[in-house]
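A protein chain is absent from this complex, but the other protein chains hold their places.
Moving on to chain A:
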Amino acid sequence: MQSLSKVWLFCVLLLVSSMASANLTIEITRGSDQALPIGVVPFAGSEGMPEDVAQIVQDDLERSGLFDPLARSAMFEQPSQSDDVQFGTWRSLDVRYLVVGSAAQTDGGFELQFELMDISGQRRMIGETVTVRGNDLRGAAHYISDQIFEEITDIRGAFSTKIAYVTAQGIGDNMQFGLYVADADGRRSEQVLTSDEPIMSPAWSPDGTKLAYVSFETERPAIYIQDVATGQRVKATSFDGINGAPAWSPDGRRIAMSLSKDGQPEIYIMDVANRSVERITNNNSIDTEPAWAPDGRSLLFTSDRSGGPQLYQYSMGGGEAQRMTFTGNYNARGRYSPDGEQIFLIHRSSRGYQVARQDLSGDRLVVLSESTRDESPSVAPNGTMVIFATQQGNSGVLSAVSADGRSSFRLPSAQGDVRDPAWSPFLN
């Protein structure tokens, strides 16, 4: 019995260590010269608390590429409320906005207060008291970041969202795959699934409660739908051949996918309620990687019907799919911006495979990333950033670039490869 409990303890430790190792860290790789200078003063009373809330807020804002935070070492005053802010002090430091606040422990958790100041306008913009239940200081910090971001930019913040991603370790027949969900900053990763067979293409349901993904756990591909909170899941499709590239419709009732059951891969739409599938494309080429337009009226997908892979748009209700990309001979894995006016894709340039953007109304393509082995772009629900997988040395890492290409950051993992990121919808 004693030895059994030791084994159990070992298993627990193994689980904990593997979960910890899947945490991702942030490295800013490119800062924008148009970023707004902001000061985020350490919150009074936060010393000794499990999280440094002001630091999390500062990191969130910096990662967006729209803000250039002032170093703490340059703050020779550290006010905690608007009444104590000396505007001249912060003007002399070239700060345009200032965040001040305080933190206190309560019976059931914490209470945070923050205020956002416009330094040049010498006014208080917003302020709020945030009640934190339990230990969720990180969640509260991301909420504060969302409020500040929206107040200044008029764009809804996406700091409280999640990312799903796949990890892989090993080589050949001896590999381990993991599906994880983490905060948008890569922290607080939680294991959703592990397998010694490949896991691919996680896709969030529009309400953010479920993931559809491809798993080879039966030694061939099948699409599963899993409830993120409960872990409950169902096998949605396991036709002969490829079951791949699931993409939820905006209303959550249908999933577009690529199936090769009738020969070559074609786009199908599955009814989530009754699992029936309807074939959308029909030709002798590869059709895969579908994505729904935000209005649900069209599908973007990759097809090699013209030779190499290019993006095509199919309009619901029929008609021929229209070719959308004409720059170069490899454009694949397209995703719409939330306003439906742009697409993000993988473009093969003279340098390699890179994340690019194209207006839907025109055919001018703009390369956004500086890396050259990019895959799997996924757009933040507010459209400001695109997360994607790339290579750093010999490791697969996640990286993100702003939709305008001005700023970027990387999320390296401690070990193994990280790939196939999927940015969640807004969760609150």
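A few points about this structure:
Everything below uses one rule, namely that a residue touches a chain if its C-beta (ideal position, glycine included) is under 8 Å from a C-beta of that chain, and two chains touch if they have at least 3 such contacts; residues count from 1.
FYI, contacts and distances are computed from a predicted model.
Only one chain is not pictured, and the protein name UniProt records for it, out of "Hydantoinase/oxoprolinase family protein", "Dihydroxyacetone kinase DhaL subunit", "Peptidoglycan-associated lipoprotein" or "protein-glutamate O-methyltransferase", is "Peptidoglycan-associated lipoprotein".
Among A:286, A:324 or A:343, the one in contact with the hidden chain is A:286. Only one residue in the set A:58, A:102, A:160 or A:260 touches the chain that does not appear here, and it is A:260.
Touch with the chain omitted from the figure is made, among A:312, A:353, A:409 or A:423, by A:353. Residue A:220 is the one among A:124, A:220, A:305 or A:323 that touches the chain missing from this view.
Although one chain is not displayed, chain A still touches it through residues 168, 171-173, 175, 192-198, 200-201, 215-221, 231, 240-242, 244-245, 258, 260, 264-265, 286, 288-289, 302, 309, 330, 332-333, 346, 348, 353, 373, 375-376, 391, 394, 419-420.
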